[in-house]
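Moving on, here comes chain A:
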Amino acid sequence: MTEQDAGGHEESGRSDDAPPVVPTGAGRSAGGDGPRDRGSVLITNAVPYGEGDPVDVLTVNGVIAEIGPVGSVRASGEATDVLDAAGGVLLPGFVDLHTHLREPGREDAETVRSGATAAALGGYTAVFAMANTDPVADNALVTEHVWRAGRQVGLVDVHPVGAVTVGLEGAKLAELGTMAGSAAAVRVFSDDGHCVDDPLIMRRALEYSTALDAVIAQHAEEPRLTAGAQAHEGERAARLGLAGWPSSAEESIVARDCILAAHAGARLHVCHVSTEGTADVLRWGKPRHPSGPAAISAEVTPHHLLLTDERLTGYDPVNKVNPPLRTSSDAAALADALAEGVIDCVATDHAPHAVQDKDAEWAAARPGMLGLQTALSVVVRTMLRPGLLDWRGVARVMSERPAEIARLPDQGRPIEVGEPANLAIVDQDAEWTVRGAELASIASNTPYEGMRLPAKVRATVLRGRVTARDTATSPTEG
Partner candidate 1 sequence: MRHLLGTDGLDPAVATQVLDSAETMKQTLLGREVRKLPTLRGRTVITVFYENSTRTRVSFELAGKWMSADVVNVSAGGSSVGKGESLRDTALTLSAAGADCVVLRHPSSGSAHRLASWLDGTGTAVINAGDGMHEHPTQALLDAATLRERLGDIAGRRVAIVGDVLHSRVARSNVHLLAALGAEVVVVAPPTLLPAGIDSWPVTVSHSIDAELPAVDAVMMLRVQAERMHGAFFPSAREYSVGFGLTEARAALLAEHAVVLHPGPMMRGMEIAAPVADAPSSAIAEQVRNGVHVRMAILYHLLAAGAEEGQQ
Partner candidate 2 sequence: MAPHTRGAGETAGQRELLTAEDVARTIARMAHQVIEKTALGSAAASPVVLLGIPTRGATLAARLAERIRTFSGVEVPYGTLDITLYRDDLRHHPTRPLEHMEMPGEGVDDRVVILVDDVLFSGRSVRAALDALREHGRPRAVQLAVLVDRGHRELPIRADYVGKNMPTARDEDVAVQFDEVDGRDSVLLNQARAGGADTAAAGGERHEGEGDRT
């Protein structure tokens, strides 16, 4: 990506006479890249969705130009790149609805560049950067800064999430329309880290968002029920003397918001579902929405699928996250709900933290964990290996559904001729040991340190350009 591209795009998005609440949508698609020739990539010996015989795939100018049996596809003239998939699974590039890139404000933990690098290595072609930066992304200035920084790095489409309320304070609506109409064309709004707990503000945000075709992503946490909360309210927290974060604090907000969204005819996205009860509430709430069940969507994080509050013994804050790690029965129920489609997608809640913010006593440590480079492996371990999802299902929860929820027209597309070449190549037989220091993020707060995980992203292609290539390790590693 060149600055010239970004500049050209900016012009189209920020004309002064553009009506603020009628977004141009310019920032939503590959169109922003302009017509420049992107060369071609020949992917050989790949198995789309892990189904059938391996094929060769040729992309030209950012679009899939040809798919054919291995050896049958010839690069026309100058193939800029050849990727030998070695029998790996070919998937649409992943879309993460929930990432913290920490820029601006905490560039010591993560920057757009380091986060985008991690995302590309994790198989992602689009990520949504949460609004809780410093300053908060509650205005077009900040959202455009993030958008532009992402374009300059060019490794992954970085879509800023706009704050729902000014300063994430839950009191006054942020200028959603202006952000939607900005170059960043914001379509996802969230106060993530804080709950929009005031029912009136939530109602208004939902109503207002309908004119923007936007979605309100709620961090569901009733603050009165979680004052001082440090861990999942249950046996473990009681024993450890950690103030409890009750499941009901999440479930009551999700129930309320399902009702509010149905009333407003608005789209609601529930961030990081963490309890069995929330899955039940969604099962109840989704069909009741007048626009159909798809209007209410939900995500689950990889860590809530794999980890439980049993890890809290010893008080290592690397396991501190919000919402907290729950019980094994919650984790099992979340996996079932994801398989069933009650939970639509997997989102990382990738939350880098500097060492001093983690290597502290439990209460003083910040919540959050890295996730971009481990998400696919955790999904393979918790969903694919137990047979809850096949590779089609993985494509759905990692790419297709999040792209639909966020209204990204060129992401999560089928692997077919004529479709945008946003792809991830996965070595499903690989096994690797997670080392925080080796991850691309500046911070290293991975809860999977030292853990052996299955499957690894070998390469990522963003609009016909290779953005990540796993050269350091061979497919036979492990």
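Keep in mind that, in the parts below, contacts are C-beta pairs under 8 Å (C-beta built on N, C-alpha and C of every residue); 3 or more make two chains touch, one makes a residue touch a chain; residues count from 1.
For anyone wondering why these and not others, all candidates are chains of the complex that A comes from, given by their letters.
All values derive from a computational prediction rather than experimental measurement.
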Complex check, chain A vs 1 or 2: touching candidate is 1
Within their complex, chain A touches candidate 1 through residues 227, 230, 233-244, 246, 314-316, 356, 359-364
